[in-house]
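Handing you a structure now.
The other protein chains are all here in position, but one chain of the complex has been omitted.
Labels A and B are assigned to the chains in the order they are written; within every chain, residues are numbered from 1.
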Amino acid sequence: MSSTQPPAIQMTEVSKHYRRGDETVQVLDHFTLTVEPEAFVALMAPSGSGKSTLLNLVGGLDRPDSGGIVVAGIDLASLNEAALTRWRARNLGFIFQLYYLIPVLSAARNVELPLLLLPLSREERHRRVEAALTLAGLPPERHRFRPTELSGGQQQRVAIARAIVTDPPLLLCDEPTGDLDRSAGDEILNLLKTLNERLRKTIVMVTHDPHAATFATRRIDLDKGLVGERRPAA
Amino acid sequence: MKSPLRFSPLVLSALRRHRLRTWLTMLSVLIAFLLFGLLQALNHAFYGGVKSAGRRILVSMSAESLVEPLPRAYATEIAAMKHIDRVAYEVWMGGYYQHHSQILYALAVSPRRWLDEERRFLLLPPRQESAWLKDRSGALVGNLVARTYHWKTGEIVPIRSDIWIHPNGHNTWPVRVDGIFHSTKKALGEGILVHYRYWNDGMGDPNDVSLLRVEVSHLRDLGQVARAIDARFANSPSPTRTSSAQTFIKDFINQTVDIGVIVEDILAAVFFTMLLVTANTLTRSVRERSGEIAVLHTQGYSRPLIFALILAEALVLVLAGALAGTGLAALIVQGLRGALSAYLPYLALTERAILEAVGLALAFAALSSLLPVLQVQRLRTVDALRRA
Partner (left out) sequence: MRFLRETWVLLGIGIKSLPRRLDVVLVAVAGFAGVVLVLVAVLSIGEGFEQTLTATGVPDVALVLRKGTGAELSSNLTLNDTEVIGGEPGVAMGPHGPLVSPELLVVINRRKRGSRVETNVPFRGVEPVAFVLHPHVHLVAGRLFRPGLNEVIVGRSASQSFAGLALGDHFRSGHLLWHVVGVFSDDGGVHSSEIWTDLPTLEGAYQRGDNYSALYVRLPQKADYAHFRAAVEHDPRLNVRVEPEMSYFAKQAKTLSTFINVAGSILLVLMGLGAIFAALNTMYAVVADRSREIATLRILGYARLPVLVAVLLESLLFAAIGGLAGALLAYLGFNGYEASTLANFSQIVFHFRVGPGLMGAGITDALILGLLGGIAPALRAARRPPAEAVRTL
């Protein structure tokens, strides 16, 4: 909260390429980005421009070819695979376009999954799961439903509850409204906005939808590794 | 040019979709057919001798038991009966060489009669043949036995008997190797022939034989002659039991172990399991491609054509595995044959077994594509397109 707090995300001169068949795709080329704590950043980009790659790098799922990534003062390059995995469990929440809920588990069980990695009593886990689902706006009578019994918007609420249940400071969202209609999408975006404002979560959301970007406090246009930043009008 | 082969890229691309799965399934089929080949070879090893026995030959032995002798005089009596070409007799020596584990298939026979019957299957230098005929304590030795124990012509070898003990209390029957023969009948190569008179003199003239081999003039008389022989001696002190030589051998093997039944049971279990594996692979492959299949359908591919494509996929998968498995079995059998010739002279993968394997593979392919075909039959193009 104080001004001496390190940036939530500091990417410095990050390059990343991958192979697609015979061709090499340079998705990030000496890319630099700073995200302040408690910001809600929308990364706007056309498909294939490497926005998912960027999220994967920040989430420690992938490593850059060169350059440094420091998240909340932690240099990801200094963590090995196992340490990165542990780090993710406490510090990150992921939200995907297709929710990625486990179909055979109830909503509450899905939300409980990350809590199982922490030393918590059963009662404490139950309390936190209920709190997260309530906060995410899933009606209480649906907490025991399986994902297939829920609407798309409700499934995304469960995914958001799962992302915030461990109370991580940073949420990474990959097209969170990409599979939803306008009104359900707006509800989810409002929820994210609330999480940002009330719970002070830092949120990085990649999207190709300019409307979605209007909910963020900062918009970054990403095109083939080039960054053009534009403040939203509001 | 409307060759059906123009569809082969479609079939191959389906198989290449999940290379690992295709390989694993082919290997499963390979294993099934390898087992089939090996078990068929083993089966032939046990029953191959049955077919080699002459079809017009009857075997007469004591009705009481295998080890009870019959009087040699029966040979003369039977030879005088109707529809009979020849009667030969033999005494089973129950021999072994040095140690009980080295069993010798030694028979005491009337040399001329035996040669008359078997000459067409023999490769024996005439000098050796006449030497044996003249030498009462001589023996003819099959090439396989001679090779196993490194016997040479002129050598004197002690055959010891588990059954026949000289009146003086010894069970050793020394014989001179007068001739070593090759035979087109594999089992003969394991045999040793000594003069009946040598045995009979040694035992003090019991004039007994273990069994009689009766050659009937016409195959159609076989059953009638067998019954006539048994009827003739029914009320004598030594009643006979007569059966065809093929039945005799088969019964003897069946008494030891009914290998045929066990082999069939095992194969049934193996094939059922492998059928499941293959059918499942094809079903999954078709299910994954239901979208593509629907697209083909909209492009004018008829259902029969699509079924044919699935069947072709099954055929490629199964035939490749089956041929490789059978080939491997043939190689293994070829390799084992030399080493096991002393124990299993009939160990072989016959053409018949190979043809059976191919037939089985075709049936196998058809059966395993049944399920996916039904699946396509049920598939509604509209639904599948939505999933595509």
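Just so it is clear, a residue touches a chain if its C-beta (ideal position, glycine included) is under 8 Å from a C-beta of that chain, and two chains touch if they have at least 3 such contacts.
Every value quoted in this text rests on a predicted model; they were computed, and no experiment measured them.
When the full complex is taken into account, the listed residue touching the unshown chain is B:Asp162, out of B:Asp162, B:Asp201 or B:Glu264.
The residue from A:Asn56, A:Thr194 or A:Thr217 that touches the chain not shown here is A:Asn56.
By the touch definition given at the top, subunit A reaches the unshown chain through residues 52, 56, 59, 61-62, 81-82, 85-90, 92, 94, 96, 98, 100-105, 113-114, 116-117, 119, 162. Summarising the interface, subunit B meets the missing chain with residues 20-21, 24-25, 27-28, 31-32, 34-35, 38, 62-68, 94, 96, 100, 160, 162-163, 165, 169-171, 235, 237-239, 241, 251-252, 254-258, 262, 265-266, 269-270, 272-274, 276-277, 280-281, 283-284.
We take it that only the chains that are shown with their structure count from here on.
Rounded to whole angstrom, the centroid-to-centroid distance between subunit A and subunit B, based on C-alpha atoms, equals 71 Å.
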